[in-house]
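Okay, handing you the structure first.
The complex is shown incomplete by one protein chain, all other protein chains being positioned as in the whole.
Labels run A, B, C and D following the written order; every chain starts at residue 1.
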Amino acid sequence: MMAETAKEEKKLKFGLFLGCNIPFSRPDVEVSMRSIFPALGVELDDLLGQSCCPTWGTMPSIDVVGWCAVAARNLALGEEKGIDLITACNSCYGSLNEARHKMLTNPEIHRKVNEILATIGKKYEGKAKCRHVAWVIYKDIGLEKLKESLKYTLDGITVAVQPGCHFLWPSEIYPDREKDPFNPVVLREICEAMGAEAPHYSKLIECCGMGALRSTDPEKSFILVREKMENIKEEIDADLIVTTCSSCLIQLDDAQERLRKEGKLNFSIPVMHLVQVIALCMGFDPEKVAGICVTPRDEIIKRILENKR
Amino acid sequence: MAEEEPRIGVYICHCGENIAGAVNIEEVKKFAEKLPNVVLVRDYLFMCSNPGQELIKQDIREGKINRVVVAACTPRTHEPIFRRALEDAGLNKYFFEMANIRDQDSWAHWHEKEKATEKAKQIIAAAVAKARLLEPLEDRYVDLTQKVLVVGGGIAGIFAALDIANAGYKVYLVERNPSIGGNMAKLDKTFPTNDCSSCILTPLMVEVANHPNIELLTYSEVEDVEGTVGNFKVKVRKKQTWVDWDLCTGCGACTNVCPPKARVPDEFNEGLSKRGAIYIQFPQAVPKKAVVDIDACIKCAGREFGTEPRKTKDGKPILAPCEKVCPTGAADRTKPRNPEGEVVELDVGAIILATGYKVMDKKHFKEFSPDSPNVITAMQMERLISSTGPTEGKLIVPSDIPKYLEWKKKVEKGEQVELDARKPHRIVYVSCVGSRDDRFHSYCSRVCCMYMVKQAMLLKEKYPDLDIYIFFIDVRTPGKDFDEYYMRARRLGIKVIKGKVGGVQRLPDERLWVRGYDAELGKPVELIADLVVLATAIEPSDGTFELARKLGITCGEEGFLKERHTKLYPVDTMTEGVFIAGCAQGPKDIPDSVAQAKAAAASAMSLLAPGKMKVEALVSEVDKEKCSGCGICVPLCPYGAISMVNYNGKMRADINPALCKGCGVCAAACPSKAIKLHGFTFEQVLAQVRTLAKRGVVEVL
Amino acid sequence: MEMMEEGVPPVINLSKLAEREETELEKKVAEIIKELGAERIMYCMQCGACASICPLAKTGFEWYNKKLIKALIVGLRDELLDDPTPWACVACNRCTEVCPRRVSPFEVMFAMRRLMAEEYAIGSLAIEGLRALYEYGHAVYMTGREARKKVGLPEKPPSTESDPKALEDLRKILKQTKLADLGLIPME
Amino acid sequence: MALKLAYLLVGGCGGCDMAIVDLSEKLVDALEHLEIVFWAPTVADVKYKDLEAMPDQSIDLGLISGMVRNKENEHLVKVMRQKCKVIVAFGACASLGGIPGMANLHENRELFENAYVKCMSADNPDGVTPQPVSKEGDFELTLPAFLDKVRPIDEIIDVDYYVGGCPPHHDHVARIVEAIVTGNLPPKGSWLTMGKAVCDVCPRNPALKGEKREYVKEVKRMHEGIPDEETCLLQQGYLCLGPITQGDCGALCTKVNIRCAGCGGPIPPTWDFGLRAISAIGAILDNENVVDELLKKYPNLTKMLYRYSLPKALLKK
Partner (left out) sequence: MGEEWEPNIICIACNWCTYQAADMAGSLRYSYPPTVKIVRVPCSGRVEPEFVVEALINGADGVIIGGCHPGDCHYKEGNYKALRRFKMLKKLLTELGVEPERVRLEWISGSEGLKFAEVMTEFDATIRKLGPFKR
């Protein structure tokens, strides 16, 4: 509802929800967001005082009400300003929306949460939600507008997309849903709009193995990375992996380099977050918007910057 | 007789120890003797026994009593028995009232004997109070129409129709498709005997068509039902066929020439191939007649129905291909035709609903890559292995069916070419797709386990090299010879895995990456398959709910027609005279459908055979002298039994006793107290209420 | 009970489990799990759909969704406390998407985490995350200041990092949750 | 020989007297057959003691209008019974308690306070309320004592016939007079009535137009709009009590677009108007929400249902 009001005013505005991965581990993604959205006519509010979503290993693992309370405080920051949140991190997207879903479907939880929020002079009515950057680009901004704003394109580049689990499942909790979560097309269509080939590959919806799995048992986690990488190489021989998740970004970027060094992978494919690719194509400084990586990106960046529109 | 002062006999039953064990019979007797109009009180060990009933009969015959109160068990089971006793003794059977002192007294208050005795007195006093006000009533008989409507021409409808017709009654069989045969006509072979479905079905279809007592109305739908048990009036719409069925011989010439642009997915082949806009439902159709799917028809040569054809320069009419090839003129488009078809009215005494089922479409199951042509439903698999199917029974992957059709065309033209289509090597069956699934249907579809085994077995026997996997949650084979059948499949080397498939992903070469779980191994399993067959759930066929509504039958939560009682009245419905058979009532296999059809037929016939039907006298009646004509009662009647009629120049309410079921909602509402519900009149109920309120104290008017 | 020490024994003594539920726990383990958020655990029919696509099952963890659900339903509890599986769950929720019984196996995994947390069967990494959440408002808190500087961002993001009042609020919230009851981390 | 007639108004407004006067010429015609021996306190100049002085059973017919509210009413009604061979409870008050009957929902103290103290036009700082005996200087003034409840006259004396209406319609009065004069009377204890509902004579009755009555889809009070002139008021949601009310009035109200409020009294053999109304109206309301709407719009249901007949309700407060 809030997004619609914003649309009427011809001005999109969101609360920029950073999370933890992005500001501390991949701040170049943060720069990308801060660069591309104003350029696409979207106003971002800093949402001062935001915290961790909370991520899965923290409050969700301790207490449902506690999880929802922390999430509700973040969502309330947007609700107070009459705006939705926007995130580039799937974990935040999942945790915030899952908590919201719990509150909206279970009045008892919602009541308890608001009791807790009342002690800090806040409340959460359930209006504000968290939107995903990819969906805002796809639905609110539109692919036409995106195309127009590009200085460079992805022509001739084959992209393997990695939407990530919390972009898809469980589909019923999210504000925006793929028609078929088992055959997601939003990210592919965005990349194609930018000129890339973004074919389907059979392990497209497989998990990257980041998060708790990696911290608990990295070796097991890397099985998933390896499988995925090999499938990408074999089936579509991609030049670039584009993801909409900060965790997938870190995992695929970091782990494939480890696997390569251990001799378990004999190729490497650069990995970027969608907002980074857009920022590059819009002509922002590669150092600032895509400067942090483990798997080398120089070559792909060079190729992109050769593709003047 | 009604003028006579009531002389009430009260009969108290001991019910062995059941009543006497808690109720002091002697005390109650003494009490009852003092009640007004009571002339005698007797007790007996078992009132419902022959000697017990004889006591009553004798007292009536000797003129001692003219009203009977039996204090015993519940009227729900025993009222009819005692009423018959009254009748036998020559007393109007409605001069009877029962006092429930067992189920609602001695049993419930077994350990409070004094209070149970006290309560028994009150109950009897109330019954006596009502008995004083009883009136003689006459049951009426109405004539029945000894004809039956069977809705649905699948195997259940066919059997019901044949059984009834063979018994000499007229049957109307209404089927909405052009041909009867139903889903069974699509099946290749049937479990557990593996005989060919059409070989056993087609003769029955022909028998129906030729039966002198059966009037077949195909391509027709029930539009409206009025009336009640014994005398229903049914409106049936015969849809426009756009082909003159009197002339059509079913030669099929027209169907071959219908142009590619007018071709649409063939329902009979479950969309695996296409049919023309003008088509015959399937080769063994009965009746074998063509119809035009008017939405698909592209009106070749501008041939709208009811127009004269344009002429060529030399004056020859330009006809659509179908009418041009029709040897009998059945496809002639010059004659105007009513797009709405025609409505016929049928009078029947009973209705059997055999509207069958449909299988769920695969599109709902996103996790199984329904977009892949090589993921198919089991019903599609039936067509794929059937010799009348899209590939004439040749097993190829469905993604190659277009290649097959191309090849066939060339061969028909006489070209010598090899068929370049992939044969599946590995086939995976997935069970419980949409069944036992809270997102779709929580019920078990009941036939899937068996038909998966059947298909796998047929394939394996024909192609021993095939690698077949069946993923079950639980294997369910409760039926005669069913488990033996299943074990035979296991012996053939079909790999049965206990565990559900959680994902099917499409590979670039149109093969499929199947991910399942093997509960016995306790591990996830995966494999690459050429063909995935989904055992999608069985659902009630479209329109079941609407039809049920028209007939006043409820559908269960899942949309299947609700039987009157799960165990005792499995083919009856809450609407008297309407019976159900087959999958309309719930998923079932062919043996069960046939058994149920025969049961429904027998039930319908036992209803109609006497030619007359007794109508209970416990219905409402309007005293037109008292009626003020306000009409409040008219909309209240759930059966539309009340209408306003002219009575001495005034509009007065009138109740049709044949439609009235005796609920009394009108009697309660009548502001003029002009409506009386016989058997539960205002005065009668009030007398009971007052007597109980006064704790059974003898009431003197 | 003596058989608990070494994890799940080769033969599971169901009657002992049942006795424990009656006497020690006075509640079915599944009931406890329900109260911890997995409300539909008893709807499970053990079809295995969740396991077929579970990253944990695939990578060889022992007590992945389907098996954990079954274990809890039969009454295993203490025997599972040393197992790392629940803490390895990536919360991908694909199981929730495919579950025909709307059990939400993910929720069972997390209810198990909550149960384990109550028994202090919680890894140091998780505790570290909770501590960081309380201390900074960020669970994944790395000294990313250099990186931020490198890309031209202010040292601190506009979060609880830059807003002491907000951090105070967050802490106040956390103090009203089970986290405080459990005393897993120091909270002034 | 002319019939001797006595007319007494007790606790009433005099409207029923007016209904008789409204007979105009017909009354004049009737006077040929009637000898009015007593008509107090409105028309004839006679005193109560005159009535008391008449021999017992000397009057052929006594009409009593109004209900019994005080000791004087009670006394006079008893005198009438003594003097008259036949007593007719004339009008809603006498038969059913009438509008004043609604006072039975309240304590006398509450009634006095409202009438003499709280009422806007009252200037009564000392809160004086009527007392049976009061001193005015040296004089002792008496007033008839107020009874605890409003009573229809059949609670005091035996009544031979009942006539409904507030007031009875003059056409109906004419019919009654004629019946009395000709001696064409039903068994004692009956209503003098056509015995049919208002609907029977209401031109709006759907049945007259060959239409089916429908469920009532909403509830409206009269001030919530102007009803359609043709359609049944109840059908339109105005809770017309015509179906439950004796229509000897000729559907006077509904003909001028006002819903029937029940003054004609319940249709025999019913005595409890409200319970019948619930049974009929409750059934014809389309759904529960409409019932809720009704209960909301009529916060005092009792007064709506028993506007003219509360003292005759089976269940008394």
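Going forward, contacts are C-beta pairs under 8 Å (C-beta built on N, C-alpha and C of every residue); 3 or more make two chains touch, one makes a residue touch a chain.
All of these numbers come straight from a predicted model, not from anything done at the bench.
Listed by label, the shown chains that the missing chain touches in the whole complex are B, D.
Checked against the full complex, the candidates B:Val69, B:Leu91, B:Ala126 or B:Cys300 give a single residue touching the omitted chain, namely B:Ala126.
Listed for chain D, the residues touching the missing chain in the whole complex are 105, 272, 274-276, 278-279, 281-283, 285, 287-288, 290-292, 294-295, 300-302, 305, 313-317. In the full complex, chain B touches the hidden chain at residues 74-76, 100, 102-112, 115-116, 118-119, 122-123, 126, 552, 554, 574, 618, 636, 638, 661-665, 667-669, 677, 679-680, 682, 685-686, 688-690, 692-695.
The rule is short, and it goes like this: only the chains that are shown with their structure count from here on.
One inter-chain figure worth recording: chain A and chain D are separated by 80 Å, centre to centre, where each centre is the mean of the chain's CA atoms. Per-chain Cα centroids separate chain B from chain C by 50 Å.
Rounded to whole angstrom units, the spacing between the C-alpha centres of chain B and chain D is 58. Residue positions of chain B touching 2 or more other chains, listed in rising order: 367, 503.
Within chain D, no positions touching two or more other chains are listed. Taken together, the chain A residues at the contact with chain B in this complex read 180-183, 200, 202-203, 205, 235. Taken in their complex, chain C has these residues touching chain B: 43, 45-54, 57-58, 66-67, 95, 97-98, 100-102. Put simply, chain B touches chain D in their complex at residues 626, 628-632, 634-636, 644, 650-651, 665, 668-673.
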